[in-house]
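Removed: one protein chain of the complex. Kept in place: all other protein chains.
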Amino acid sequence: MSEADFKYIIDTFFTLFSMVLIIFMVPGFAMLEAGLVRTKNVSAVLTVNTMIYAVASLTFLLVGYTVAFGSWENTSMSIWAAFLFQMAFVGKTVNIMSGGVSERVKIIPLMIFTVIMGGVIYPLIVNVSWGADMLSGTMLDIDMYDLAGSTVIHSTGGWALLAAILVVGPRKDRYKNGQIRVIPASNIPLVTLGALLLWIGWFGFNGGSVGSISSIENANSVAKTIMNTNTAGLAGAIIAAIIMYVRYKLLDITMILNGALGGLVAITAGPDLYDVYTPILIGAIGGALVIFAIPVFDKFKLDDPVGALSVHLVNGIWGTLAVGIFVDNVSIMAQLKGIVVIGIFAFVSSYITIYIINIFIKFRAEDDIQVEGLDINEVGVEAYPEFKRAI
Amino acid sequence: MSEADFKYIIDTFFTLFSMVLIIFMVPGFAMLEAGLVRTKNVSAVLTVNTMIYAVASLTFLLVGYTVAFGSWENTSMSIWAAFLFQMAFVGKTVNIMSGGVSERVKIIPLMIFTVIMGGVIYPLIVNVSWGADMLSGTMLDIDMYDLAGSTVIHSTGGWALLAAILVVGPRKDRYKNGQIRVIPASNIPLVTLGALLLWIGWFGFNGGSVGSISSIENANSVAKTIMNTNTAGLAGAIIAAIIMYVRYKLLDITMILNGALGGLVAITAGPDLYDVYTPILIGAIGGALVIFAIPVFDKFKLDDPVGALSVHLVNGIWGTLAVGIFVDNVSIMAQLKGIVVIGIFAFVSSYITIYIINIFIKFRAEDDIQVEGLDINEVGVEAYPEFKRAI
Partner (left out) sequence: MSEADFKYIIDTFFTLFSMVLIIFMVPGFAMLEAGLVRTKNVSAVLTVNTMIYAVASLTFLLVGYTVAFGSWENTSMSIWAAFLFQMAFVGKTVNIMSGGVSERVKIIPLMIFTVIMGGVIYPLIVNVSWGADMLSGTMLDIDMYDLAGSTVIHSTGGWALLAAILVVGPRKDRYKNGQIRVIPASNIPLVTLGALLLWIGWFGFNGGSVGSISSIENANSVAKTIMNTNTAGLAGAIIAAIIMYVRYKLLDITMILNGALGGLVAITAGPDLYDVYTPILIGAIGGALVIFAIPVFDKFKLDDPVGALSVHLVNGIWGTLAVGIFVDNVSIMAQLKGIVVIGIFAFVSSYITIYIINIFIKFRAEDDIQVEGLDINEVGVEAYPEFKRAI
């Protein structure tokens, strides 16, 4: 057997392994968000998460992959494995967005947005960063380093969310008489399960983004990428716990998990480039940013029930910058340019798309539907019909 | 290292990877079914699922594998990996059956049936389709194409379920005064988690059934199999959502998930043989069949709380036929013969087995036990003792 054949086989297998781990993020996001919202909106959140996976992935098969990569070719591994790996990413951007507008958004317009995001907006962003690179040679040419998508995935989802929040507005009565109403998560085991599944999925997300495990160098790079990814998550969780304890003498598990996720987003741009200690710093800053950003967004009445702006947008930016700061050969200006160009495109294109859809089909559920819950009105299935409600 | 050694090592690893994915279907089925039944029967469902895995697998080790394959030999990979992969399948047939008779069946007779199914019925079906092939050269010789078991696993489980429903009857008061009483699922996050774990398990189920990843051709086949498997699930979910929305303006998540599972069952006979677009059609038809079949079975008072007849039996047949319809070299008559021969054997042998067991130990829980719930009477452990019941 030739060395090329060996590499082809191993890298196909490795990419399928990575893809499977990423797919665990589908139940990951679903459980996290289902646990964070009120029981009356749980079935709706689960429907949205399932349908985003279905609609975004099928759109990517029919349209998006070609937009992103130009042609269906890959000589270093099976093209079908390469497709599956890229496909596993696409729904994430909409998952990030949908989570942050939970409890007040109707499913049908969200699905229409998913088609545009999965077929056009996200593929164009991939095109100019990881794909066919249609901006190559132009003034806007992006040469930032973003291994697994701190900007390409997480910030993109975050910008789309910001656009959606601006169009849709906050949940009914969330900000009333100048007060912020605290709405507690309804099911903490689901939140924890979801966050831990996301964490595991991240090993495939970042490890698989190295693109090959079939040489000594690449095997080391994959292993270090997974190690550094994990380390940043650990540090994000710990710093969030410390901050919560210092402030309130309480170890708020939702904040600890969001801190871990913040660290994971932050490391995603360059886990292969750091030594094994730098991720502690990057993850810790990421976790702290989540804790400090959440009340800031609330101050601006940007209602985000799951903290997605803080986890994905803020840390997407921080993580991309961090590569420029901590890695010698990476230009901080190139990182900034990538953040700004993709940020503007993601935000503006999402805003216009949502704005136009919203003219024809309102995203926002009417006040009485929000009060009654989306489950009854959008899904027709209550999440926990046999359990008596305390509130 | 010789090429044969390389292949042996890679295929052993790949088969273990596939087997692990399939084992995720154990919590997958358990969570799906635990979420679909009423809270008073949840512990019983979880006990049944756990014990089916234990009893069916151990029986397969002691008896079934030899019945199916004749000898414990495998030169292309570790025999222990080959065994584990086959063992991971066996419980699924009983899982399918047990889910459909939930909320009214006692655990002990079900366990006795599991021994017969795991030791004799299923192994004989494997013998004539994938195994030692004792019908070879006879008039009944089966040469259908069924890569990962649309017929061998899913229809077999479905036929066993039909036999069980005929012996056991519907749940108390399910069909009363000519009306069908709707019994809502008790925990939708569990249903969603379970269905998504099954979906992920399917990648190992179908991908691993290619049998090898250690050549360029096989690597491509495995990757395409996983891709097509996933695509059929996507299409099944989407078509179910569209049908539910057109009919009721509601996106019933339990139907969407069952639609996805229907698509996954349908693709299972030939995911390696199709181009990458045909699975959209096969999965969409599969998802639609689930939606249309569920009320038909109810019309005939075949009470099936989880929709297993529609998902596994109907789509097992459809998926096996589809290979004959869409693939040039596969004879539709050979597919039909396989469906009929295996179907008759699975149904008749299951019916006789259940009928005989039922003479000695009644499968059906008495009416007062059904009212009180199986958890208290069969398991002695309530699923959610601290939660106040609304109904």
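In order of appearance the chains are A and B, and numbering begins at 1 in each one.
Here is the rule we use: a contact is a pair of C-beta atoms (placed from the backbone, for glycine too) under 8 Å apart; a residue touches a chain by one contact, two chains touch by 3 or more.
Computed from a predicted structure; not experimentally measured.
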Worksheet item: Per the definition of touch given earlier, which of B:L58, B:V120, B:I180 or B:L281 contacts the omitted chain?
Response: B:L58
Discussion item. Tell me which of A:V63, A:L135, A:I253 or A:I332 is the one touching the absent chain.
Written reply: A:I253
Fill in: Given A:I180, A:L196 or A:L281, the one touching the chain that is not displayed
A:L196
Discussion item. Touching residues of chain B against the unshown chain: what are they?
Written reply: 1, 5-6, 8-10, 12-13, 16-17, 19-20, 23-24, 26-27, 30-31, 34-35, 42-43, 46-47, 49-51, 53-55, 57-58, 61, 77-81, 83-84, 87, 107-108, 187, 190, 193, 378-389
Worksheet item: Considering the entire assembly, which residues of chain A contact the chain that has been omitted?
Response: 3, 6, 10, 13-14, 17, 21, 38-39, 184-189, 192-193, 196-197, 199-200, 203-204, 207, 213-216, 219-220, 222-224, 226-227, 230-231, 233-235, 237-238, 241, 245, 248, 250-254, 256-257, 260, 276, 280, 384, 387-391
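The rule is simple: only the chains that are shown with their structure count from here on.
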Worksheet item: How many degrees of rotation bring the Cα atoms of chain A onto the matching Cα atoms of chain B, given to the nearest 5?
Response: 120
Worksheet item: So, what's the distance in Å between the C-alpha centres of chain B and chain A?
Response: 33
